[in-house]
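The complex appears here without one of its protein chains, the remainder shown in place.
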Amino acid sequence: MAAAIIILSNVIPTIYRTLFKVPGQYPSIYYSLLKDEFFTSTYDYELSIQTIKNSKGEVIPEDEFHKACPIENSFFLIKKGEFPDSISGMKIDVEKFRPESDYASIRSSFMSMPSYRLFPLMDSKTALRFPHDVCRIGKKRVEFILAETNKVDEEKSEIFTRIFNNENFNYPAKLMAGIPTVMKPYDNGWFITDSKDLFYHMKMENGKPYLKKIETPEGFKVKYVSPSTIESRSIHAYVISEENKLYILSSLDYGLIELPVYDYNPEKHYSLMFRKTPYFTKVDFSSFNQRKIYVLDRNYKLLNKFEKENKPYSELSVGKAFATLFPFNLRFGENHHSYIKFVFNGYNNFSWIVASVIFVLLNVFFIIRKKRRFKNNILDLVLIAATGIFGFIAVNLFPNKEY
Amino acid sequence: MWKSMFYKEWIKIRLVFWLSVIVGVGVTLAMYMIIRSELADTPVNHYLWKIMNRDFVFFTLFKFLPLGIGLLIGLAQFIPEMTEKRIKLTLHLPINEEKAGLQMVAFGVMSLTIIFSLMFLVFIGIGRYYFPYEIIRVAAITVAPWFMSGFAAFFIAGMVAIEPIWKYRIAYLVIGGLFIKMFFILWKAGSYIYANGFFLILVVLFSISILFSIYRFRKGEM
């Protein structure tokens, strides 16, 4: 019966959510450096119409938008020969665009993802190709396992372990961040943390190990690293700390630059994007009902901020009904996590009591009609009072033993 | 007395049991045969990265096998009890009715444990030959819910078979189906690592579910 309640507490709310789905709206937001203003672009897929609004909410023609955001719309402007020579007094060189442009998308699910704890370490100095082994930073040493034989390459492991020992690496590695593919402009090794949360950059260059300990502020702990493949190689990675602060790991002396963004929370904001141009960096994150964009200048100082907030689910009428109907619900994972977890949510406000009382009364009616004895059904009624609709269904599916 | 009970259950399932062992172990072996032939075409390191980085699960062949075996053992055990309402004979035996029901379930669980252990050992044993420890660890975490689904299917088959009322049978089938679905929500390798314990508790809770059906049978709702 308990099992049935648990199953129902997942199934029924899921059906409900599917039936009364709240359509999400995901407009594109552009920042115009020229006008220091945000533009909202929505695309209607049914009518194939793009509507662009300025920050005052007025619909503006496409041309005006293209001119206001020349970087994002360079394709159109160059075609029309209208691309400006300079932006805010800075000369624009289309050729230099690409090397200084970068994009990183971090979903909260990436932060808790099942990991094999093995990774391919490529050679950063030679042509990109898959190595013949996989690397493991185990309990006592670094090991390279040859794929072909499934045996440890003792020699190579020994060389790397020595370097790690020299840097006083605390085995085993906790976090390993790299780009395990050959579909990238260059290899930049792996960013790893050890068991005492010290932060390292590990590479292999011409077969030789490279390990650099990254200086971090006092008490700093890495939560997530998204390595960058920016062509100019000006930055190593985007880093999220355990306190949900955002950093850019500069390739200049491995400097860790803290970004002035203080309200990002991956538990809520399931999507985080960095968009870097030669002129500004945009940090864009969103949750179910919130969208926030921070625009930072070339020195990562705040330029402008965009914020939009809709009513949260619990304040929408479907959400209110949800909270009333279901005292709690079970999900197999927190928002956008890659693990299956049992997450019980509920008993947030008291509206569920109404539904529970109704179901208890309904069951009392059943008991009277079936001429059962109340004494034997007290536990059932308590169960229904506590678990509402789920208990009601379960109790009626699995009747008590009654003689 | 449990010896006699197990004897009866064994007579019922012995064919299905050996069939399950052969198919279960056979499929596991066949899976590695396929992997071996694939490894002849792809370099092993590429194959490893496919597993590690592209969420490639090399043991999909395995997926619904425990479920099928659980279901089969369950049906083999409980359908003969229900044809001509033979469960009356079982309930008339001079032991407590609930004990009789649980003994039958216990026997099924034992049989499944034996079959699944064999499969698991072959799976892990050969897997370790080809792949590093980490890969096999994640593989074991991933197949654990599949094996549990086998036990769940067994309990549900028993519960549905013994249930005398069609209305409840369908309800149990629906609940059971939804329960089984839980074991297959996401099958990114390793994603069940934090859920396996909880699933185990749910499966154990389900193990006594047959008592509800026996209870209703004895109340004479038909």
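Labels A and B are assigned to the chains in the order they are written; within every chain, residues are numbered from 1.
Quick note on the criterion: a contact is a pair of C-beta atoms (placed from the backbone, for glycine too) under 8 Å apart; a residue touches a chain by one contact, two chains touch by 3 or more.
Keep in mind that, in the parts below, contacts and distances are computed from a predicted model.
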Name of the absent chain as recorded in UniProt (options "Stage III sporulation protein AF", "Heme exporter protein B", "ABC transporter ATP-binding protein" or "Act minimal PKS acyl carrier protein"): "ABC transporter ATP-binding protein"
Omitted-chain contact residue, chosen from B:91, B:126 or B:156: B:91
Touch list for chain B against the chain that is not drawn: 1, 3-5, 7-8, 11-12, 80, 84-86, 88-89, 91-96, 217-220
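Convention: only the chains that are shown with their structure count from here on.
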Computed distance of Cα centres, chain B from chain A, in Å: 35
Contact set on chain B toward chain A in their complex: 43-49, 51-53, 129-132, 134-135, 138, 141, 168, 171-172, 175, 178-179, 182, 185-186, 188-195, 198, 202, 205-206, 209, 212, 215-216
Chain B-touching residues of chain A, taken from the complex the two chains share: 2-4, 6-8, 10-11, 113-120, 130-134, 136, 145, 147-148, 150, 180-181, 332-333, 338-342, 397-399, 401
